[in-house]
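Each remark here refers to the structure printed beneath this line.
Omission of a single protein chain aside, the complex is shown with its protein chains in their original locations.
Letters A, B and C mark the chains in the order given here, with residues in each chain numbered from 1 onward.
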Amino acid sequence: MKSSLSAKQKNNPSLGRTLLRLGTGLSAFGLLIAMLLRGKNIAILDAKGTIASQQRGLIFYVLTVILAIAVPTVILLYFTAWRYRESHSTATYHPEAKTGKAFIVAIWALPTFVMLLLAIALVPATHKLQPNKALASSTPPITIQVMAMRWKWLFIYPDQQIATVNYVQIPKDVPIVFDLTADEAPMSSFWIPNLSGQLYAMTGHINRLNLMASENGDYRGRSAEINGAGFAGMQFTARVSSKQDFESWVDMTKQSASTLDKATYQTLVKPSENNAVTAFYPVDDSLYADTVMKYMGSHDHQMTAQTQHEGMY
Amino acid sequence: MKEFFLGRLTQDSLPHDWVTVGGTGTFIAMFLFAALILTRTKRWKWLWNDWLTSVDPKKIGIMYFLTAAFMLIRGGIDVILMWVQQALSSGSSHGILSADHYQQIFTAHGNIMVFFVAMGFIFGLINYIVPLQIGARDLASPLLNTLGFWLYIGGVVMVNMFFVLGGQYAATGWLAVAPLSGIAFSPGTGVDYWIWSLQISGIGTTLGAINFIMTILKMRAPGMTIWKMPLFTWGSLFSMLMAVAVFPLLTATLFLQFFDRYFGAHFFTALGGGDPMMYTNLIWMWGHPEVYILMLPAFGIFSEVVATFSRKPIASYTANVLGMAGVSALALSVWLHHFFTMGASADVNAFFGLITLVIAIPTAVLFFTWIATMHRGLIRFDTPMLWFLGFVTIFTIGGVSGLILAFPPADFQLHNSLFLVAHFHSNVIGGVLFGIFAGISYWFPKFTGFRLNERIGRNAFWCWIIGFCLSFVPMYILGIMGATRRLDHYDAQTGYQPFFILMLIGGLVIAVGVGLQIIQIVASIIQKGNLRDATGDPWNGRTLEWATASPPAFYNFTVIPHVITRDAFLDMKRLGLPEPHYEDITMPKNTAVGIYIAALAFLVGFAFVWHINWLAVVAMIGIIIVFVIRAFNEDSEYVVTAEEVKSIEEARIAATAAITKKSGAMSEQEDMSVREFVIYVYDFAIDIIRNKKWKSW
Amino acid sequence: MVNHEAHEAAADERVMFGFWVYLMTDLLLFSVLFASYSVLHGNTVGGPTGRDLFTLPLALQETILLLTSSFTCGLGLLAARSNKKWQTLICFGITFILGALFLSLEMKEFTEFIHSGQTLQTNAFLSSFFVLVGTHGLHITSGLLWMGVTMGYILKRGLNKALVRKLALLSLFWHFLDIVWIFIFTIVYLGAFA
Partner (left out) sequence: MSTPAPHGMSEQKTLTSYVVGFLLSLSFTLMPYYLVVTHRVAGTSLLITILTFAMVQLLVQVIFFLHLGRGASSQANIYFFVGTFVAMLVVVVGSIVIISNLHSNMTSLDQTKRIIDSEGIYQVSGELTGACRGHYPNHRVTIENGKVTPLLTIATKCDTLTFIDNDIVNVAITFGPHIHHTSYAGLDILSVPKAHTKTITLSQTGTFLFHDHTRPEVKGSFAVVDAN
């Protein structure tokens, strides 16, 4: 078996030295990452809501099952590569080795079994953590109507008759129902990593997202879907507080806030970035319904002339 | 009047900010430099006759490689620009790019890398190697081949055109999801450039795919049944079958979006009854199979590389082929896992999650066949094998993160986060790009007659692997910290900045890797004599492409070989190469029709981008006329007589005999290392300056 | 000597197979237009629905015209195969006229809609209707152009093998367009009254 390459080709660097170099490099890199992560809010792992913690549990389950098959396979591959390398004289070289029937059955059966293991977990988890499934809880839920606009979030509390921009406060251990829609904005995605997964907010539709916070604190929320130039700045703060603090916050807003009628709404909906946190009371209750109906294409419903000339969205 | 003739093309569409002016300047400088050399060496005729109008799949393959390599560097510059911006723009400082500009760069980066780098290299490899592997002289339709290539070039020019004219590309993400890409939210010409660069190169890909399917199914050497085809040909066949199945979907979706933007239709608009969700649904119906179209040829390359470098036939040929078939069959059934978060019901999400799990099974089977092939082999760790080991490491990380994302509840947390971005880059860079590098270093001796420098190749590999880990492990972590993709600035308290800086360092290490690959090619040219492979079979290969000379004559085989078993070339070597006898060969003539139709197609696109209606109509009529003229002219082939073939062959045998005699079997000179290369270039430069050699050029 | 006959026959068979694969990609292009129509045909935004706009007898006339032209196209190819030049020209002439008639009926319907204010820009239903039926109309136009040019060349060069192959491809294309129209007739016109 003449090797047409020059045999004197400097042989592969000895395995020991490469493994050593790789080992030190990787551990140094790992240390650096761990040091950088200290004290940071690793949102998806620091779950502060019931939904987020279940999602974290699912991620860990899936990770362990897959690593259980992936890691040994890769190690087996490296070991085979090392053991049958050219310079390793003792290993038997058997070019015409035929692979038996059993091997074929095994390589199909093993991954199928692992995927079955994962499939068993997938279906119930998907049904259990479906965003528009109401959360079982004794306390009545609070509905918050969320409107994604070009590059800010408007939160309307229909029961409490108040509205806020880029800030939402919710009580702990109370099921919250977010009814997401959008107005004159491309698709956005409402996402508070610490509390639950994301869901799209689109014009002409209401996407219902149920979640329940389990720990007080301020959490970052943002749009996860690109919707134009101001996408990076389209973020809000979600504060989880006790029930009393929530009630006092609502009352305090009612005293100090200005009204949100159709006129102020039209100026608010214009594209703008880095909007300061503002609050409104009282709120015109037909605002939300009109916005959703405005984009309804299929109903027997003529578009109001006024929105027509404002620009085709 | 001006409006009629020039549509929306006006004074201010010329570039004005520093990045685009810089870009335009470098492009024009490069073209002028090339033109200067061509005129100095009086090679315009040679360029036109030997290369541009050639229908030889090997020439077209080389042109694909050059364009794709050029686009890889251009896409790479985008990455560096983006990661510098992300490393700097924490808190108050806004980095070097505006939000809009940053968004255009990542859209252009996505399109260039998928359409013009990955598809370019894949089409180059298939063009060059598949005819050789199946024992054919040319593709089924030479016209479709050159037309497909030049439409690809039309797409390349269109995607880089926005630098020169308009200064604006789509700021919407590589798939320009509606309604953001609609006329209401993206009124400029940006999305139109996006539509027409993808439309023109997409149609080119469809035509190319039809051509390859016709070739693989209808023009195999006698005796080579479907089950004796080499595995790279299998991978290419599955890839092209998927391309034929889904690229029309892309063409139709782009056509509908063009109607929305140009004629004010209401397919995907928010108002007027349109349904933006339908756009996401349609674009991903093409989007997901596209990533498998890129991956299948890479699987084929790895099967060939592992078999040859373990000096064993592939462990279980049928399991390998069935694995590839399984992936391709399910390609068109999983696309909803790209928009689990849009709001579909639990049953629909669960169904598509399950199918995504099922697709992982055939991929795992492919892995096991490679392990079994290496078992009891005699493995040589040349660069192709190193790229394979790199692929195994990174593709497995991508596979693990992919299976997590297959779970809808987990995807709700990770969709559009940097975790997702790191996932698909693991699969695309680890799988497709490493597959392409393995393929190119494996078949480089066949392309040029001399192999690549191993030492610098190995350094380049380690730069790629280390650079990849340095930049994409922090990206996985940022994803888990809640950082979304496409952020041009972020708050300081998020603590993302150190990780973005690490990513930038990783990016620079990869840039060094790319630099080393260029140096590797130049060094190999310098050491050509030493690295020459006169036998045409440097790796002791098993498949037919090694039976031809390196580089093969334009007719590939003097006489089409008869195939007995899967290892066609091995049988020929065992039974002794047949004594050469020659016969007349009919070969297709060169044709410029591909260039003309592609140029007119480019004009159609350009006219629709700038709303110059008369130009669009004229160009379309031009295409019909050129096509009709070509369709009805019948003499497009010529015959190479047996004597001419005999003389070509004898000249080649004499030349290789002379070279081997001169440099002995293999001169003992070592492969040049990077240090030696730098010294060599330094001496070369000094020599020119001191002896004023540049005067003679 | 290169076996010219075998080379020629193999090339023919390859071109027919390649054209068949092209037709499949065209079918897939239409599948996206059918998907858009079926999803969007309800979105009339208060405007008239298909039931208000379409006249079924007109659609039936168009369908019968196209079916007959498909029949005469088959006869034309038969004549071409048995080298009867004039019979071929007559059959394809009739096919051309029927195709042109079909196109004129379709144009009449389109202009009628546009005059009554139901244009492409009105709503999603009309956008998807015009693009689906319009793309089919465009394919018919290119088929007619192809037919005209080929008949011209037959007059000039007589019925040689290459031109017979072109007619074979053309008849494949024409039958394929007929199939697409059957689904348009069923889903768009009959579907509106279902």
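Criterion: a contact is a pair of C-beta atoms (placed from the backbone, for glycine too) under 8 Å apart; a residue touches a chain by one contact, two chains touch by 3 or more.
Model, not experiment: these values are computed from the prediction.
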item: Visible contact partners (per top-of-document touch definition) of the missing chain; value: A, B, C
item: Which of B:I80, B:I96 or B:L217 contacts the chain that the document leaves out; value: B:L217
item: Omitted-chain contact residue, chosen from B:G343, B:G377 or B:G506; value: B:G343
item: Options B:L9, B:L250, B:M285 or B:I585, residue touching the unrepresented chain; value: B:M285
item: Among A:T80, A:T126 or A:N207, the residue in touch with the chain that has been omitted; value: A:N207
item: Positions on chain A where the hidden chain makes contact; value: 132, 179, 205-208, 289, 292-293, 299-302, 304-305
item: Touching residues on chain B - with respect to the absent chain; value: 217-218, 241, 245, 249, 275, 277-278, 281-282, 285, 332-333, 336, 342-345, 348
item: Touching residues on chain C - with respect to the absent chain; value: 12-13, 16-17, 20-21, 24, 27-28, 31-32, 34-36, 38-39, 46-48, 52, 56, 60, 63-64, 67-68, 70-71, 74-75, 78, 81-83, 116-117, 161, 164-165, 168, 172, 175-176, 178-179, 182-183, 185-187, 190-191, 193-194
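The rule is short, and it goes like this: only the chains that are shown with their structure count from here on.
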item: Chain A and chain B: spacing of chain centres that average the CA atoms, whole Å; value: 31
item: Centre-of-Cα separation between chain C and chain B, whole angstrom; value: 36
item: Whole-Å gap separating chain A and chain C, where each centre is the average of the chain's CA atoms; value: 48
item: Of all residues in chain B, the ones touching two or more other chains; value: 264, 266, 272-275
item: Contacts with 2+ other chains: residues of chain C; value: 43-45, 123-124
item: Chain C - residues contacting chain B, complex; value: 1-2, 7, 10, 13-15, 17-18, 21-22, 24-26, 28-29, 31-33, 35-36, 39-40, 43-45, 120-125, 127-128, 130-131, 145, 149, 153, 162, 166
item: Residue ranges of chain B touching chain C (in the complex, touch as defined); value: 140-141, 144, 206, 210-211, 213-214, 217-219, 244-249, 251-253, 255-256, 259-260, 263-267, 272-275, 278, 282, 583-586, 624, 628, 631-632, 634, 639
item: Partner chain B, residues of chain A touching it in the complex; value: 1-6, 8-10, 12, 25, 29, 32-33, 36-37, 39-45, 52, 54-56, 58-59, 62-63, 66-67, 69-70, 73-74, 76-78, 80-81, 84-86, 91-97, 99, 103-104, 106-108, 110-112, 114-115, 118-119, 121-123, 125-133, 184, 186-187, 189, 191, 193-194, 196-200, 202-205, 207, 220, 222-233, 235, 294-295, 297-298, 303, 307-308, 311-313
